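Here's the structure we're looking at; comments come further down.
A single protein chain has been removed from this complex, and every other one stays in its place.
Chains: A, B and C, in written order; residue numbering restarts at 1 for each.
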């Protein structure tokens, strides 16, 4: 089986572009141009150069010796937390801003949950001198205050989404409405592998630098370019897509996706899409999503603002349905505990999103000779007050 | 003239080890061993490997095109803000923790001002599983709250220094007292090129990786391995020492040091040591320091917690006295404005310390063919609330 | 013949009204329909509320949310409409997002529409291409029309394609925007209305989005076969109530 997108924008049954006609010209423009533009030599050169001199790539592949010893297996961390702005999100925003410039756009909009994508977007807009508006759920504006401050420092306007659960899903709705209202001059930088085709594929390609580097870095350190397991948290799924990308069709590599169970899968307060979701349409994409029997989209919950999205990208829906990937969901408490554990074992304070991924070590056994690569998708600076309150430090 | 330390621990008239006898064995142990240990192949290998896979080195040398255009000169940023933990400080703590381990120490103490050195120390202690106590001025604990939270997450104990100005100087006194009380098992990781010999030289050597990389990175990008100017902010002077190190004796390179003028040099609330300081002894080192005519050390002031130190390292005192370096002091307001300018021009939110350095662009002219390297010593995450309050964002 | 086609055969410009089923009160659906018909409205779009109506402006969003809170569901709407054709003779269109229909089952949904006497559907997030490929035969099996939107940015070739696939009417979005009432149309809108009129499409066009009063209504119908009012009607309903609907309609034409 092939796990990449097909020419119609589908991953198996999932994907496509279920968009209002008002968005058709914008999405069509992207779909018809993204492969051509991103394939141009000048684009590649500028993209790769910015990733290197501005983002700080390659990010290290760090062998976590204390953690490996504790869990009797070989644990590597792909250090996306060291990217400029503190998470993998910027790989994608660099790519999209270069694309937007070549499409002649002079106004950028974005949605954000944890604020990392908002910061990454505001950053590239500042870098290019382009106007930037970021939609963010009212609840997230409160729980990710440092990132709101950063966006403002960077000159972006942060607009509060007050509908629904006041989180990522609603911010995305608002961004789509903005795009509908501003179809000509505006590019919408979606922050994950969600939304209508070509976004999931485009974002995955920009993030694929993660596994591209992992391959040669593993080769350097282990003498072979593939691990036994690749593990990442899944909100929309972009950091996961980036880590999986070059291993999607390599059956030697087991793929593990970690979702947020929130207060527990059966608690009614969760964001474990694969466990609870059914096929449907969200934000222009056919995928798995959490919804009522009547097709109303569930307001998701997770302590982590970057994971409480009621859907997953269509690539992940397909990986789940086809059983190519194992999906595991981790409750708030275990994720928080792992935030502290990783801090005190390796000196790395992870984003709460990222911390979810590591909790798999307590849930599933790995062999002593197995090589695991975790995507350390972001740093925890944005989450300090949540950690401090939670642990009463 | 040679601007490196001499075999007695002096830079010209400055340096030495003016320490209470109680510290003599500790300091002598370091002095007698640091060159030998750091010269060992296994040390170098471990140090360089951790800098690469853990800290994320080399940090990029980023050509800031928008800034360069605005100021009609060629501006490069050495991106120490991309280091793990967010500032150059970790280069030194990695070095010292490896040294401490080889000296058989099992307890680490540190002082911190901005909290960056405290975080960097707590980080390497977590990485090695070693107990860590960080002294921090009570005032700094308040104004750099995010870094206090990070130290706690990392398992360090943060002890409040309540004497004097309740800032860096006082935290340093407390750390020294702790070391006097715990002479056998404890290593004191000083965070800048200050303190008794061999600290200034040792820390400068660990930080010298900054200019080591700058050389080959400039060669790569400009076809020559030296710039016309190297510019850095000076608190104690470690990020500056790192950037200057390999250019100290290269007269083609002009050295510019930026100090914090606080509310103005003549306001009585400043930290502009070179302008206001006289020769004296602080924290075991003969150097320039701000003091009353009676030899009492002045309580310094700067809006930036990492710069309000009443002295400078002896290397810098010598660079000033010998006129090898230009010293310029920048008031709070200009520094803060530059925090915003850099954010909105290049998408990089600098630490307030770092922002001071950039303000030189408004104070001094540079030619269109001149190459300037700024040390972008740290990121501004720790300063967000100061920025937000200041600009009412 | 489908009631929609019949309506367009009449020699008059159409006035169509959109409302969110279940709003203001859960059980208002039928009385709103009756009032609209008796006020002389030509066609009605019954909104099936959705949690995430991303093509809609604040007014319709709010009314959808309220309708869901009131307990509106797909099944509930079908029960309310079970005997609608006893009294309501004007064309009825259900307007809703794809996801609730998918969950209900598209075929079962179409079947129910046919049973009740619904004439067509407007599904903003079902693109014409996907419809054409996957759903058209199903809709036709149950005698349902599917109406598509066009906007000022829709390329001519695509308008022609939509014209070919369409039946009933083409929903001409007045300007590139989400739903919401406007006071006036400027020359960009009238230029666009003109441009489309000159294309002489085989499907009638109806202008929607931004029609709020007699002025915008009159501008809209000058170059098209009719106009749809949504947000302005919902605002009126909230303020003046179901019983006064006729005064809103008479203020328009």
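Here are a few things to note about the model shown:
Simple rule for what comes next: contacts are C-beta pairs under 8 Å (C-beta built on N, C-alpha and C of every residue); 3 or more make two chains touch, one makes a residue touch a chain.
Model, not experiment: these values are computed from the prediction.
Taking the full assembly into account, the omitted chain touches B.
Interface note: of B:137, B:155, B:262 or B:284, the residue touching the hidden chain in the full complex is B:284. Note on the undisplayed chain: of the listed residues B:176, B:189, B:233 or B:288, the one touching it is B:176. Listed by residue number, the positions of chain B touching the unshown chain are 16-22, 24-25, 163-164, 169-170, 173, 176-177, 180-184, 278-284, 289, 291, 293-297.
Definition applied: only the chains that are shown with their structure count from here on.
Nearest to the common centre of all protein CA atoms is the CA centroid of chain A. Chain centres here are C-alpha means, and the one lying farthest from chain C is B. Inter-chain spacing, taken between the CA centroids of chain A and chain C, is 37 Å.
Per-chain Cα centroids separate chain B from chain C by 66 Å. For chain B, no residue reaches two or more other chains under the stated contact definition.
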